[in-house]
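Rather than the whole complex, this shows some of its chains in their spots.
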Amino acid sequence: MRLYTLSNWRRMTEIKFRNDVSVELIKSNAIDEDVAHAAWVSNYGGDARTKDTEKMQGLIKYLYREKHMSPFEHGSFTFFIEAPIFVAREFMRHRTMAFNEWSGRYAELEPVFYVPSDSRPLKQVGKIGNYTFEEGTDDQMDLVHQQTSRSYELAWKSYENMLSCGVAKEVARNVLPVGIYTKFYATVNPRNLMHFLGLRTAPNALLEIRMVADEMEKLFAQQMPITYSAWDKES
Amino acid sequence: MRLYTLSNWRRMTEIKFRNDVSVELIKSNAIDEDVAHAAWVSNYGGDARTKDTEKMQGLIKYLYREKHMSPFEHGSFTFFIEAPIFVAREFMRHRTMAFNEWSGRYAELEPVFYVPSDSRPLKQVGKIGNYTFEEGTDDQMDLVHQQTSRSYELAWKSYENMLSCGVAKEVARNVLPVGIYTKFYATVNPRNLMHFLGLRTAPNALLEIRMVADEMEKLFAQQMPITYSAWDKES
């Protein structure tokens, strides 16, 4: 049968499984000094860039503690992130960020799928609003690996099958699972980055978005060490 | 094998295929009079609710034409929408709206999937940035129906299989396709609703989000007929 043959030909695209995420800092113009300068505009008027920056640490701690958050908004970080669609879905609920994501309408996606690592807790314990997660059994982990990878392969085969026969990308992709990897730019200012990290590095956050947030946190700490040390995750 | 048996038992959940979307107006407090009242605050100060509303039509047309958009922001529409995840993904890029969506972490999803109707154009013609869509052949439509429904069934079976064995919902759902239906609240003010509709009822919008936007447009027209008639989709 014609369809099958074409499909066979295309199936040579090799399917990849990943259990990690990628986070790269594409560019940034946000540094600790900016926070101090912006705050000094409030307090002293004029552009206070020449002011002594020695007291910057105390100032930034004070601003954060007193919830004077506007000085943390001047500048931006642009991250390039590779993560499964189910992570991107949570990520893009953050309306203070700017996004550009790989489009399943314009582009043929790539067969890269998320299969959890052996350390991924598998058992949801407790009732709604009060879940905790525990390690799964070996059998459960085997089942997840087997079911997930098999299901991904079948979905990808359907996708390629439809593309081979000239079906539009935006129709064929409907079968692709939320475990497939997507890629996107995310741009955010320091204030909203801290808010994002507070929510998404918390223990009750989805493990896979926490993996992304943890990487972002490291890059933030490198870029703005004083602000990072003033930041209170819990707040 | 135990897993298989359990899976068999659970598979009795009947899978449903849909080719439509649902849009319900849950509540709204936005009416044409509000636009006039808000504009009169700018022009006359004080609360001008007692002013003659006969000239409302002219005023609203004027405001829209001159891009005085702030009077269109006082009030909100809350819609309840059922649509596939790939539609929700585009929808939630609109950062001027408020959302609450059914959670695959907290809830077991339902086996309702999108299979395009026979009239859905299937062929993407042209190059990136300049696509048009054409009817597919009967063979292509058959292929889409067959591949899509089969792929959905297998994915759902994997999902149920994992749930049966005690795997957490948030892990099992990774195999579910973007063609599965989700449900969400979306709240928006009239100004941002018009912006959304302008983009998402346009000819180059994804057909399935257009189906949602067309329903929203009808509800908007009923609720705010004068504003609706002043609205220029193209702008």
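Going in written order, the chains are labelled A and B, and every chain counts its residues from 1.
FYI, a residue touches a chain if its C-beta (ideal position, glycine included) is under 8 Å from a C-beta of that chain, and two chains touch if they have at least 3 such contacts.
Note that the structure is a prediction, hence the values are computed from the model and not measured.
Here 2 copies sit in place, and the number of copies making up the whole complex of this structure is 4.
Criterion: only the chains that are shown with their structure count from here on.
Computed centre separation for the pair chain A/chain B is 24 angstrom, with centres defined by C-alpha atoms.
Looking at the complex, you find that chain A touches chain B at residues 3, 84-86, 89, 92-93, 95-96, 99, 104-106, 114, 116, 120-124, 128, 131, 133, 136, 139-140, 143-144, 147-148, 150-152, 154-155, 158, 161-162, 165-179, 206.
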